[in-house]
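For this depiction, one protein chain was excluded, whereas all remaining protein chains were kept in their positions.
For chain A:
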Amino acid sequence: MPHHAHLEFFLDPSRCIGCQSCVQACSECDTHKGDSMIHLEYIDRSQSVQTVPMVCMHCEQPTCAEVCPADAIKRTGDGIVQSARKPRCIACGNCVMACPFGVPELYIDRQIMMKCDMCYDRTSIGKKPMCATVCPSQALFFGTREQIDALRPQSMPTNRFTFGEQTITTRVNVMVPRHKAPPAPHLDVTSAMDERPQNRTVRLKVVRSEAAVEPRIDDPFGEVEI
């Protein structure tokens, strides 16, 4: 049975709680036998609790497949870019270098590239991918465009990305705020503790305001320089 074309993958990093449920569930899939194919990126835990899940974007014209000298990466008729074919893959790593999203990975022990295949064993028979099913915050969502429009009125899916000269259209959508995004949240707890916003310890060097570096007198930790 072909992949259900009306079902799409939506990825919303603003919801990710870094719980790794997706990572744990991906390793349960029958196709990749214990290895997880999803990447969970930690932006910088010392500064933020933000994490970002990354699956294969299943590009319409997959760069990984285009650069593969052995023609080992196949895109199925229903638009899913598969892991490298075992007899063909020569583990050269071209795909790893070329993918603009940083998805494919080389498994040196097995001499093969493996990556997310959108749980082909599941999606090809109408089930949802493992990671999107379990994701407790639904940062990963699998469903129809109508469903996502109804569920996420504040955000919209996008599937066109520009890298330098290259524009890529993907089967996987990333959710972006529909309206102007609020300024990036300042994730130092002290900024919420003080009446006036504290000076940020990390400042752009270019515009330097002298007034902004005065230590706050009523702050017991104000004298500490980091």
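Note that in this section a residue touches a chain if its C-beta (ideal position, glycine included) is under 8 Å from a C-beta of that chain, and two chains touch if they have at least 3 such contacts; residues count from 1.
We take it that contacts and distances are computed from a predicted model.
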item	value
Complex member absent from the view - protein name from UniProt, among "Glucose-1-phosphate adenylyltransferase", "Molybdopterin oxidoreductase family protein", "Fumarate hydratase" or "Aspartate carbamoyltransferase"	"Molybdopterin oxidoreductase family protein"
Hidden-chain contact residue, picked from the options A:S21, A:T63, A:Q82 or A:N173	A:S21
Chain not shown: contacting residue from A:M97, A:L151 or A:V176	A:L151
Absent chain, residues of chain A that touch it	14-21, 23-25, 27-28, 33-34, 45-51, 128, 130, 133-138, 151-155, 185, 187-190, 192-195, 201, 220-221, 224-226
